[in-house]
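Only one protein chain is missing from this complex, and each of the others stays in its spot.
The block that comes next holds subunit A.
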Amino acid sequence: LAPWVPVVGLEIHAQISSNSKLFSGSQVQFAAPPNSLVSFFDASLPGTLPVLNRRCVEAAVMTGLALNCSINKKSLFDRKHYFYADLPAGYQITQQRVPIAVNGSLSYSLYIDNKMSQMVTKTVRIKQIQLEQDSGKSLHDDTRSQTLVDLNRAGVGLMEVVMEPDMCCGEEAAAAVRELQLILQTLGSSQAVMAEGQLRVDANVSVHHPGEPYGVRTEVKNINSIRFLAKAIDYEIQRQIEELENGGTILNETRAFDSKLGCTVPMRDKEGKQDYRFMPEPNLPPLILYDAKSLPANMNHQQVINIDWIHERLPDLPSVKRKKLVEQYGILPEHSFTLLNEDGLAEFFESVVKQTQMKPKKVIGWILKDLLSYLKQHSLTVKESPVSSFLLADLLNLLEKKEISSTAAKQVLAELWKGEGKTPLEIVKEQKLELLQDQKELEQICEAVIDGHENEVILMVLG
């Protein structure tokens, strides 16, 4: 049987982190009374016009720069038409002809095997990033055969990030999305929390034999977490392979991922190929961006966006932070990944290192093995840890000074975990865990043990 090559591309919608919407002044907020965050423009009442939010443009430029894109100094807005109850205007304002950023790349890493021993770095090309409006929310009430519409989300700014089909499986896609999520959160351009709909991912999946043209692709939607993303893609790859090996064909359709059943199903309400009748948005002129060279002399500051100014102020991206951690503390690249993967863990680690004499290479073990496993077991975030960096550093100092053994230290940590407010030294004294340094005292204890176990000693001496 000829091998199959799966091909995976992603379309990611990230909600821009801003106070107000892309083209109107209503507030952006998750979970508010229905239709309370809606302006006349969002409701598409006649006589209203879009007014572009500067912060949203800056967020898109930051993101484009972080993803190594070329920023288009002139980009355009278009209307994409389709009918749906949560799209009151009957069209979405997007950037179809010339988006704000193109031709970038994202590097991500993943473990080579299940043993989590070695990491490999891969790259996925970013086709483009475009600014567009989010739609409202539909709540389907099947019992009364109606849809309830809440327009609070209608008009919120989105960055659509299109990734080329350079990935081959669920694991790669999940790693790429996770890295994008970390980048967006570091930039602050999006909080990218998938559970709150701030990051939505659609996957395009196809399979083909090596050397042959790409197969028909399906689009998979309704994926609510990074874990489900990998599952959905892997299921769809398998489904397509089985279908083709059984002599069937793949339809160019949209499928939804059913997380309960762990499979993809065709989506109803998606009638064949859509014709969106794209047209230029007549109410918005081109978006012009400047750099240090092209900066206009006598324009109002507030009306000018300088790409170079934004570039200079970009924070350290996750990849740079990891490198710095490895260089500064001598930890492994794998360690730096785990540190950045948990919110606040890198800061916690650095805080402990500052407060202890123990070498960072030893501290990292305590952070990643002991502390992290406790947190995971109790489903706590680093911020919620009952053991502060101060307490842990205190404990590690006792260990470093050889006042307690490593085993004793683990016992103390277990006690600290209860969060009863005791210091490590107090616990050591309570449980008599001090390492005995006195030679004479040690000899007395050994002799007592030998005396108390005469039979065992005889057996041992006899061999």
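Simple rule for what comes next: a residue touches a chain if its C-beta (ideal position, glycine included) is under 8 Å from a C-beta of that chain, and two chains touch if they have at least 3 such contacts; residues count from 1.
Convention: contacts and distances are computed from a predicted model.
Undergrad: Can you pick, from "DNA-directed RNA polymerase subunit", "Glycerol-3-phosphate acyltransferase 3-like", "Protein SHORT-ROOT" or "GATC amidotransferase", the UniProt name of the chain not shown?
TA: So, among "DNA-directed RNA polymerase subunit", "Glycerol-3-phosphate acyltransferase 3-like", "Protein SHORT-ROOT" or "GATC amidotransferase", the name matching the hidden chain's UniProt entry is "GATC amidotransferase".
Undergrad: Check each of A:T147, A:Q328, A:Q357 or A:Q444 against the chain that is not shown and name the one that touches it.
TA: With A:T147, A:Q328, A:Q357 or A:Q444 as choices, the missing chain is touched by A:T147.
Undergrad: May I ask which residue of A:G188, A:G248, A:P285 or A:G419 touches the chain that does not appear here?
TA: Checking each option in A:G188, A:G248, A:P285 or A:G419, the one touching the absent chain turns out to be A:P285.
Undergrad: Since one chain has been left out of the picture, which residues of subunit A touch it in the full complex?
TA: Residue positions of subunit A that touch the missing chain: 18-20, 24-27, 33-41, 43, 45, 51-57, 76, 81, 83-85, 138-142, 145-151, 268-269, 271, 275, 277, 280, 284-288, 302-303, 305.
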